[in-house]
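With one protein chain removed, the remaining protein chains of the complex are shown where they sit.
On to chain A.
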Amino acid sequence: MNAALEVQALNKGFTLHLQGGIGFQVLRGEALTVMPGECVALTGPSGAGKSTLMRCLQGNYGADAGRIMVAHRGGLADLAAADARLVREIRRETLGYVSQFLRVIPRVSARDVVAEPLIDRGMDPEAAREHATTLLTRLNLPPRLHGLPPATFSGGEQQRVNLARGFAPDYPILLLDEPTASLDAGNREVVIGLIHEAKARGAALVGIFHDIEVRDRVADRLHEILPVEDAA
């Protein structure tokens, strides 16, 4: 079986030009392989680079060196070298991402926030909204909120909208950044169920889970990120 995601010799650092050009290295020679149906949890001390790796995997941060090979459209695409259009295509079809915080778009209802990635993938808008409603209901978002923009929702409610949006399309690869951070016990169980279903259909998952119990119930393997020693 071929890997769904394979990170090879990934380097990522930052140069802060406004702070006198100081530079620091966050990832050096990072390597990670994730198979379909597998969930890998990133571990390591705070500040070691877990979130930086997640952002690189999503294409939100650009890699300085190395490759991020993604099984995409029956072939392999290198996300680290992809241009803007290819990154968008990979995000639309292959790679989903649940961030910790929802970026709220004015006037767009929770239901439409969730339906949008489905419509982008070509689903009929009515069917997409129906699917969105089902997922929001499963995540216990009160129906009266489905038609409202999430700007005024609580942190937990926004997080559930975010989760529904990420799990709505059956992405072959799913990145989860603290997916249960602001959820109560009941909704945590729902998310654990969604993760198990995603694995069962063959999705490859990479996650950061501060909740050890959740982590141990969903992760097949831990991948430790250690701080890079300062070469200076």
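Descriptive notes on the structure:
Heads up, the rule we're going with is that a contact is a pair of C-beta atoms (placed from the backbone, for glycine too) under 8 Å apart; a residue touches a chain by one contact, two chains touch by 3 or more; residues count from 1.
What we mean here is this: contacts and distances are computed from a predicted model.
You can't see one chain of this complex, but its UniProt record names it "Phosphonate C-P lyase system protein PhnK", from the set "NADH ubiquinone oxidoreductase", "Thiosulfate oxidation carrier complex protein SoxZ", "Glutathione import ATP-binding protein GsiA" or "Phosphonate C-P lyase system protein PhnK".
Annotation: of A:A9, A:A65 or A:V87, A:V87 touches the absent chain (contact as defined above).
Summary of contacts with the chain left out: across A:G75, A:P106 or A:G186, the touching residue is A:P106. Mapped onto chain A, the footprint of the missing chain covers residues 14-18, 55, 59-62, 84-89, 105-108.
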